[in-house]
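Removed from the display is one protein chain of the complex; every other protein chain stays in position.
For reference, chains read A, B and C in written order, and residue numbers begin at 1 within each chain.
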Amino acid sequence: MDFNDTPEQAAFRGEVRAWLADNAEPRRDRPSVSRRLDAEEGLILARKWQNRKAEAGYACRHWPIEHGGQGRPMIETIIYDQEEASFDVPTGFFGIGLGMCGPIMAKYATGEQQARYLPPMIRGQEVWCQLFSEPAAGSDVAGLRTRCHRDGDDWVVNGQKVWTSGAHYSDYGILVARHDSSLPKHKGLTFFFIDMKSPGIDIKPIKQINGGSNFNEVFFTNVRVPDSQRLGAIGEGWQVAIATLMNERLAVGDAPPPDFREVMKLAASCLLDGRPALEDSAVREKIADWYVESMGMKHTKARTLTALSQGRIPGPENSIGKVVSASKLQNVSSFGADLMDMGGVVTDPSLMPASALFQQSYLYSPGLRIAGGTDEILRNIIAERVLGLPGEIRVDRDVPYSDIPTGS
Amino acid sequence: MDFNDTPEQAAFRGEVRAWLADNAEPRRDRPSVSRRLDAEEGLILARKWQNRKAEAGYACRHWPIEHGGQGRPMIETIIYDQEEASFDVPTGFFGIGLGMCGPIMAKYATGEQQARYLPPMIRGQEVWCQLFSEPAAGSDVAGLRTRCHRDGDDWVVNGQKVWTSGAHYSDYGILVARHDSSLPKHKGLTFFFIDMKSPGIDIKPIKQINGGSNFNEVFFTNVRVPDSQRLGAIGEGWQVAIATLMNERLAVGDAPPPDFREVMKLAASCLLDGRPALEDSAVREKIADWYVESMGMKHTKARTLTALSQGRIPGPENSIGKVVSASKLQNVSSFGADLMDMGGVVTDPSLMPASALFQQSYLYSPGLRIAGGTDEILRNIIAERVLGLPGEIRVDRDVPYSDIPTGS
Amino acid sequence: MNFDFSDAQKALKQQTRGFLRAACDTTVPRRVLENGDEPYAHDLWRQIGANESPGIAIPEEYGGIGFGYLELCVVAEELGRVIAPVPFSSSVYLAAEAVLLGGSEEQKQALLPKLAAGEAIGTFALSEGPGQATEANLQTTLKNGRLSGTKVPVPDGDVADFCVVVARDGNGASLAVVDLGADGVSREQVETLDPSRSNARITFDGAEAELLGESGQGWELKNRVFDRAAVLFAMEQLGGADACLEMAIGYAKGRYAFGRPIGSFQAIKHKLADMYIKNELARANCYYGAWALSTDAPELPVAAAAARVAAIQAFHFASKENIQTHGGIGFTWESDCHLYYRRAKLLALGIGSERVWKDRLVSGLQEEAA
Partner (left out) sequence: MNFDFSDAQKALKQQTRGFLRAACDTTVPRRVLENGDEPYAHDLWRQIGANESPGIAIPEEYGGIGFGYLELCVVAEELGRVIAPVPFSSSVYLAAEAVLLGGSEEQKQALLPKLAAGEAIGTFALSEGPGQATEANLQTTLKNGRLSGTKVPVPDGDVADFCVVVARDGNGASLAVVDLGADGVSREQVETLDPSRSNARITFDGAEAELLGESGQGWELKNRVFDRAAVLFAMEQLGGADACLEMAIGYAKGRYAFGRPIGSFQAIKHKLADMYIKNELARANCYYGAWALSTDAPELPVAAAAARVAAIQAFHFASKENIQTHGGIGFTWESDCHLYYRRAKLLALGIGSERVWKDRLVSGLQEEAA
């Protein structure tokens, strides 16, 4: 057990560090470049940075050479990402494409399609999004209603998707739709990739409870998709979607701050009953709880990385990450605001500790407990897939989709 | 809104107080008489006390005169109980009889049977128990396996019950058994009262995790019960059982100490980091939480009593009592032991604060979260019966009992 | 034993609920939330004034209708249920109570009738920024009848006519009344988690102010005002928590996933059962607090703290788990879930955080035991 690189890994890390030092600014104690810029400017810079990385051979280094990668072990991609995290570089637009769409294209698209689409994806030239969730199909993804029917060499898509991040700036998307409502719900689905500039696609941003708009609704009206852009067989859409969601779960990042560190900083500068809040035992107990959770997740990730770096398949332990971090973020945020007592409601950054980070995340954190699988769905997954407990009684299997109760 | 008695209630309370002062010892700061005596001696004294109460007209005062009561409003029984609680009198043997069996006899038995059985029950001359739970039918009471079949004027019972408190000193019991396994589970049950001295009844105490034995297993081998002791129609057993369980839920008493009071006392006498633990903010927050829960339940009960004293039917608010108090007891116990730090594991009463009450209840409290409805079942009941949420998907309805999966 | 509201109080509750259901559906707080130029719902506030609700517990001799505090509790619960975007709490629970408890006869005569009629808005200023305000760390000073310092956030401070300010003078902490239109007062709206209730940053630069109560007794007086306000805040929180539970139940019954209503899944069922449990614990503590408030019982400090703590916990839990029950929809601006989530935090911190009230609760228990 050690935390050191192998000599080869150490050499690679050194190389990466040097390249980053030459090409990027170190992170400083101020909002990151992605937070300083609006989305449009951010995207321009992020494309440039992604392209520079790709040219230097650091983007998706573990992808095969024919897909635009370097065919190197996964651990080198991870080492690159670890090092990049210390630099203030514009990111955040390509995660879904590289984390979910790319791998699914690599598995299901033709060689020709892979050669056409994957390299521009790696270089940030084309942005991808994912079109699964629907207003009536959130946790129950397979309950989706968006229809598609065959018309000559094309499919025609009608319906609505929701919670699509980046739809408005995406070039392509992956989509799952229902081709036959008379089949059981999991069997009537077919999977495509789709040109987001196709006629009949209408995109509307969703305003979130914190006022931001990270997601969109996407409406499809007679949108034509060539059959050649089908991924997997007709009726195999659920299997493809599930493979994609598995990639999503691996790709889920850390929750953003605040965490125990920010609480410590706040508590050191805040008085409770005339003493620094950091001396207060109730505050200390909370900090300890969050430290244990935070480090628990960090070291769990280290176990996963160890497996990856040894070429083994990681265990199921990573599945706990989001369910722990999302609630933690909400609790930390609420606690931070409480520590500021009556003043804790103010959101003006110029008046508040940590530029009102706790207040912002109080409003943002509820979304993290829902997006990418609710707390409840994730606990189901842990119980069924990791612990092997029996599934729920299902009333929506083995009956035609059109016969499943919907309450409306 | 006031906490005063009506003049009539005040007069009655005064009368009760005077009678108790003449007939009983006030409670003192030592283990109660029930705790000082073994079960056998306790029962003898409890019978005497119950009889004395009954003769003075204070036992089950709200029962009809023909059943041995006084036909007075419920509130007088409650006032009596409130006042009795300040005295150290031997109790604890008649709760199930008077709380569950009596009301069900009053509803379903013949007038003759009521005249025969209810007055001795009130006077503590005959003790009753309840025979519902089975090894394979705990939360799922209706899943019970104990069989009965008709033989002439009798029924013959075979099977096993479990968690029967007081079976070994009971004279009679109420019993639900399955008369027809080919009917759906809720429809094949029939309800009886039964002489516990009948041949073929075998009683074995259950040793609990805390070493005590408050419950029994009861085995039935060809036990004969006259059909005249059937309560309700053949096949109506589930409805009778449900009516009984409703009475049980009203009868559920408060959790025993320790509560916030005992934690405060302990914290006042205990040091943490060199200061009295009661000055420690983490300790104070816990005390406040438990105070709020404790008073919340007390005042909720006051709402129920108000309804009863006005002759109204109480709302569903009482359903929260056990689910809150059982977990609280477990948490308080664990916390109390923790406050004693390394010394907190010792159970020798002579060495420990509060005579090791926290340690005893650490071992006892898990049972409270299970007996009389688990936390999980109680939350189901609140969700379905109080909040009106839809029931679980059921696979055990409308099929013959014998076809229901049992896993064995 | 009669631990319930009277029939007349229940009738008032029904009447208030009916009025507010019509006059203040969620489009009203949403309008104020979304519209920076409307710091509170003027039309609603006018109607509440016309109903004489602000004066419900103010004695008749000061222009109120002198019903009592149980009636005020009833109104508070209903205002909380609809998260009414009006300066009721500042004006009635804080300013009027401070004047009633600490004011001279002259001050009462001058200020209470206007508050009772809803013609003037009063408020109360303690906080001086992020962090717990204590008697020791007060920066705002009162010298020779002049107030200097900055208070933030002051609820409704941008729209109030006058403010009771906690300040330090030669004798310790004192309360002072200041006309917010006077010279030496500058104020600006400050953004908070819940823009459906406006808050201000007020700077006093030698503004003329008048002592309320005795000099040096301000902290104790503030505590008494806050004890009383705590019960009323708790009633509002209870109403809000009940509204969240109701929303969550409605959604859980109507939303289907996997071919069944999501309310048939135990994860949702037990979540809502937990909400119900917390709400009932809060209700019981709130009613007891209401009794203690209405009778000015010696139990008030502990009862108020218990009501406040239980209500903070209930509304916090209900508002966040209501979003969770709604899933993605609950995270959208269009859904009403966030209106309650915001209000829950605003009310939770308004007169001091859960932590402060827990401490006050245990201190009260210690005094009772001593």
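The rule we apply is simple: contacts are C-beta pairs under 8 Å (C-beta built on N, C-alpha and C of every residue); 3 or more make two chains touch, one makes a residue touch a chain.
On a predicted model such as this, the values are computed, not experimentally measured, just so you know.
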Which displayed chains the unshown chain touches: A, B, C
Which of A:Pro135, A:Pro184, A:Gly296 or A:Pro349 contacts the chain that the document leaves out: A:Gly296
Omitted-chain contact residue, chosen from A:Ala106, A:Ala136, A:Ile203 or A:Ile382: A:Ile382
Among A:Glu41, A:Glu66, A:Asp151 or A:Glu285, the residue in touch with the chain that has been omitted: A:Glu285
Full-complex contact with the absent chain, from A:Ala106, A:Ile320 or A:Leu351: A:Ile320
Residue numbers in chain A that touch the chain omitted from display: 1-5, 9, 75, 260, 264, 278, 281, 284-285, 287-289, 291-293, 295-300, 302-303, 305-307, 309-310, 317, 320, 323-324, 376, 378-380, 382-384, 386-393
Absent-chain interface as seen on chain B, which is shown: 133, 135-136, 138-140, 143, 162-163, 206-209, 211, 270-274, 282, 330, 334, 337-348, 351-353, 359, 362-363, 366-367, 369-371, 374-376, 379-380, 392, 394-396, 404-408
Residue numbers in chain C that touch the chain omitted from display: 265-267, 270
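The rule we apply is simple: only the chains that are shown with their structure count from here on.
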Nearest-to-centre chain - CA centroid comparison: C
Centroid distance [mean C-alpha coordinates] between chain C and chain B, Å: 41
Centre distance in Å when chain A and chain B are each reduced to the mean of their C-alpha atoms: 51
Contacts with 2+ other chains: residues of chain A: 272-273, 282, 392, 395
Residues within chain C bordering two or more other chains: 260-261, 268, 355, 359
